[in-house]
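The complex is shown incomplete by one protein chain, all other protein chains being positioned as in the whole.
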């Protein structure tokens, strides 16, 4: 495959995210790209992937062309293994049945904290965003993969408001806040794949996406980035990945 | 009806207990006489009586001749309005949906405390009894009717062990123990009907059963009894009450 | 406004006064919403665009109720309509938007950013545990999320403790016992014994927690039918105060197994109110809420074509 990109930003986001999942895992997926990416993984290399949705769905099997407009819609339940209360599906995370939480993000900072609540001062916000939903619970209780658009205003040094905790103020501050388990594992954007330093817990670039330079990532980020010593390049989406993805979302609701 | 008693001790126990219930009430009934008496009331004057069982049954309708051997058996559920988890049916009491708890008793004291756990010192018991079941929960959370055999060893000044709390040590001690709601309402035996003083919370005889003297009640009681100023006499079981009761328990499992 | 945790004795007092007897309670929408008073705390069943008790909200808006303090696990169009109509000035929830297809709610933004209304944010699980505590008759439940986040920081109503068993940090979330709950179900009997198919969201806890419950239902079935499968009953009759049969009672949202969301109507609605969250919202309310003579007339405005298409999709969940 050459550098001639035959995919959209959302498509590479979905494909790269799906590759982060492993067969046999239990993954809690948010609506949009996470749902699509988890379903893509299930159709390709992870037939035994168990997908949970916030509405109260365990072991979902989303039908091609019938993507749900939210994870609280009946479409999420078709051919699922179990349907239960929506608080109860979140309690499964608290008990520890879930390996990976997988969500989108509106704004993220250097410690992987996510903001989906306020732009500006929460007391007099410039913009009141939708809020946490289950995001706070998921990111408090398990290992997280976040798939999001890469823009300077979305990648900031410190979020205006920690809706879903990453590593809080870095170091051991997450555990000291009462969150001994989980934390940010990967952030996937259309430009790069990110991990977090084991000690100071700051974000770092693990791999650049095909045709993307260090400068391009840095230019689209609101703080100074660290690049991993073994900085890699991600494999571009394969024809099979793209074809499967497009069958799942024929109306291009989420893949743009 | 004359004094020629045409009923057993268990029969008058069941009949008098059933009369304590009011149409429209929600009653939580234990197995044996309580279940039978609640069902009798439902068949006679209280068609709108809602009966709950510990196994997780709401709005039961026990079939004649098919009395369940415990309140955790499937027979309790036939034609019920709802079946739910057994902790959840007890939580209905805690939330306050239940008007009356209705149980049998092995041993009772002057403050209406019930013992179904130990005879003798709990550390080295002479007899290890079955224990509380839901008894402690029911008597902690609602107004209680207790139906039991009247014997001196069962009516004691102070129980060896408070399994199901009545008024604890009398006065305000129940509320001060963290139980602000409910308490003993009536105790029914084959000899008499008992209530509790509003202030000191000691048991007192409200009415004697037909043909029973004060002395007979006192002789069968392990402490000095108080008799109500307006001491009455209970109406004997009617033919209709007895006939209906005997249809419910044709094998005389519980009516002796 | 939030009233804090209700003392146990007061909560029990309210419940003891409620008529919990087995009795028929079928009535009209107009009669049912009389159970809601100005200023009440109101819990809303369903989630996002699913089993929203839309007919009850429609009626409350027509009744021009005031200062309702509402809560829901996740709120969408119903939150817009409650704020936009002036019926509510306070909503407690975990997420407030139209859903990913339509983005932010401009109506919510306008009302909250202008200071005209409050949106108090809790995590989704915290909302669930608050209703559950309310339904259990306890003042709080412990959780392990929200800790360390700003969601916790702006909610002093929740309290951190060190666990007396393990020493671990925990958050205690306060019980939520709404004065009234509004819940839409697929079927119930005349007494209020309700069966819910598919996603139940937080409706069972909400029904047990509330001091009064109004049910709307796609259809009223016999008590005999309920009694033939009592393990399918999800809400017991004695926590229900009113039953209203309202086919398509969640329109334009979905009702599991009966209809999916009415997407064309939702599209048009969002386009309209996002242009002008005050004036265009008033026009929308005028046309769809205040003017129709009945709920069926409202459905007529949504249109036969759309209702039938949504039904076709809704029923298809059982085509297997």
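All chains are identified by letter, namely A, B and C, in their written order; residue positions are counted from 1 within each chain.
Please note the rule applied: a contact is a pair of C-beta atoms (placed from the backbone, for glycine too) under 8 Å apart; a residue touches a chain by one contact, two chains touch by 3 or more.
As the structure is a computational prediction, the values presented were derived from the model and not from experiment.
**Student:** Out of A:23, A:63 or A:200, which is the one that touches the chain we can't see?
**Tutor:** Answering carefully, the residue with contact to the hidden chain is A:23.
**Student:** Would you mind spotting which of B:81, B:140, B:189 or B:234 touches the chain that isn't drawn?
**Tutor:** B:140
**Student:** I'm checking contacts with the chain that's been left out. Which of C:197, C:218 or C:260 qualifies?
**Tutor:** Touches the omitted chain: C:197.
**Student:** Of the listed residues C:24, C:38 or C:231, which contacts the missing chain in the full complex?
**Tutor:** Only one listed residue reaches the unshown chain, and that is C:231.
**Student:** Tell me where the left-out chain touches chain A, residue by residue.
**Tutor:** These residues touch the chain not displayed: 23-26, 48, 50, 57-59, 61, 77, 79-84, 91-92, 94-97, 99, 180-181.
**Student:** Applying the definition given at the start, please give the residues of chain C touching the unseen chain.
**Tutor:** 4-5, 7-8, 137-144, 159, 161, 163-166, 168, 170, 172, 174-175, 197-200, 228, 231, 320
**Student:** Just the residue numbers, please: which parts of chain B touch the chain that's not shown?
**Tutor:** So the residues of chain B touching the unseen chain are 31-32, 54-57, 69-70, 72-79, 83-88, 90-91, 94, 117, 122, 124-137, 140-141, 161-165, 168, 173-174, 177-180, 253-254.
Please note the rule applied: only the chains that are shown with their structure count from here on.
**Student:** Stepping chain to touching chain, what's the minimum from chain A to chain B?
**Tutor:** Shortest path length, in steps: 2.
**Student:** Would you kindly say which chain has the C-alpha centre located farthest from the C-alpha centre of chain A?
**Tutor:** Between chain A and the rest, the longest centre separation is with B.
**Student:** Take the average of all CA coordinates in chain A, do the same for chain B, and state the distance between these two points in whole angstrom.
**Tutor:** Here the centre of chain B sits 58 Å away from the centre of chain A.
**Student:** Can you give the whole-Å distance between the Cα centres of chain A and chain C?
**Tutor:** Once rounded, the distance between the two centres reads 29 Å.
**Student:** Using the touch rule from the top of the page, what residues of chain B touch 2 or more other chains?
**Tutor:** none
**Student:** Can you list every residue of chain C that touches 2 or more other chains, as numbers and ranges?
**Tutor:** None at all.
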